[in-house]
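Quick one: this structure, given as structure tokens, is what I'll be asking you about.
Removed: one protein chain of the complex. Kept in place: all other protein chains.
Going by the order they are written in, the chains are A, B, C and D; count residues from 1 in each one.
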Amino acid sequence: MIVGKVVGNVWATRKEDSLGGLKLMIVQRIDAFTNEEKESFVAVDQVGAGIGETVLVTTGSSARVASSINASPVDAVIVGIIDEMEVPGNQ
Amino acid sequence: MIVGKVVGNVWATRKEDSLGGLKLMIVQRIDAFTNEEKESFVAVDQVGAGIGETVLVTTGSSARVASSINASPVDAVIVGIIDEMEVPGNQ
Amino acid sequence: MIVGKVVGNVWATRKEDSLGGLKLMIVQRIDAFTNEEKESFVAVDQVGAGIGETVLVTTGSSARVASSINASPVDAVIVGIIDEMEVPGNQ
Amino acid sequence: MIVGKVVGNVWATRKEDSLGGLKLMIVQRIDAFTNEEKESFVAVDQVGAGIGETVLVTTGSSARVASSINASPVDAVIVGIIDEMEVPGNQ
Partner (left out) sequence: MIVGKVVGNVWATRKEDSLGGLKLMIVQRIDAFTNEEKESFVAVDQVGAGIGETVLVTTGSSARVASSINASPVDAVIVGIIDEMEVPGNQ
């Protein structure tokens, strides 16, 4: 899974029917060790994430294992909101 | 999913039978946060996208979950036309 | 899917039994918009492609959806020979 | 599979139910030949790995084949703790 920061929302009126009702958010990947900011992408939010929160994102076919979206063409899902990352080597 | 801009069309007469009837478009990936232009690839259009439009693209096996193409060797599908992206941190 | 140019052939005598009879070709990825040459890889040819031709390649699990190879450990397949790419923004 | 070094832990209270009870660790990818440090990500630990250990990580849908997590939205799993890597060309 990757760590990311929720940075925005996406709206699409014309879309695949099975995407209806899913919340689409823009997530910027963050390197969990170096905190370097990386590429941004769109993920479906399943846990009620908000702008600015640090989240855990599952990608690929595993994203469809998340609750209630196995029949949607989705390849990235926010599966958790990160409370804390402990990285001893960076202290 | 990734954000992209539709920049062209592709035609292939000799192809896998199961690709018949699918519209193939060239999409250039755009970073949803920084707007940086990235690599281009080919995606099947399922939502009636046109040149110049900003679209949402699903890749990998999840692309085959999109309507009517589960039996085609397709790894990227345009699943939505983006109306608006709201990125508070960039305002 | 990605656009590539067929640049060579690969021969392997010792290989997985299920790869027997498949034609293996070296393909160099080309950016469909900028024409930049990218990394090269090996793909199974399912459409009779020849050296120098521009082709459409499907990767990942979707490659196994192509005809007759679902039981082979294959992650890249040439699924079409490109006749024309029309990219208005580059004219 | 990739080689990585366990560099930290991640805690997420609000998360997909099916992630409950899984140990999430931050892993920094290491190039197995050059020892170059690469990007970091989050993996589920299935073998009792600790901070500082060098581990083997399986990614993508294959991660779900690891024991007991096939029904969880997981795309990276620590599947082994590496005792030794022998690379003759680097001696």
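Here, a contact is a pair of C-beta atoms (placed from the backbone, for glycine too) under 8 Å apart; a residue touches a chain by one contact, two chains touch by 3 or more.
Keep in mind the model is a prediction, meaning the values are calculated, not measured.
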Visible contact partners (per top-of-document touch definition) of the missing chain: C, D
Residue among D:Gln28, D:Gln46 or D:Ser72 that touches the chain left out of view: D:Gln46
Residues of subunit D (touch criterion as defined above) contacting the omitted chain: 1-3, 31-34, 38, 46-48, 56, 58-67, 77, 79-90
Interface residues of subunit C (partner: the chain not displayed): 7-19, 24, 26, 28, 39-43, 51, 60-61, 63-64, 71-76
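The rule is short, and it goes like this: only the chains that are shown with their structure count from here on.
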Where subunit A and subunit B overlap in contact partners, by chain label: none
Computed distance of Cα centres, subunit C from subunit B, in Å: 19
Rounded Å distance, subunit B centre to subunit D centre (Cα mean): 31
Per-residue multi-chain contacts in subunit C, two or more chains: 61
Contact graph of the chains (line, ring, star, complete, other): line
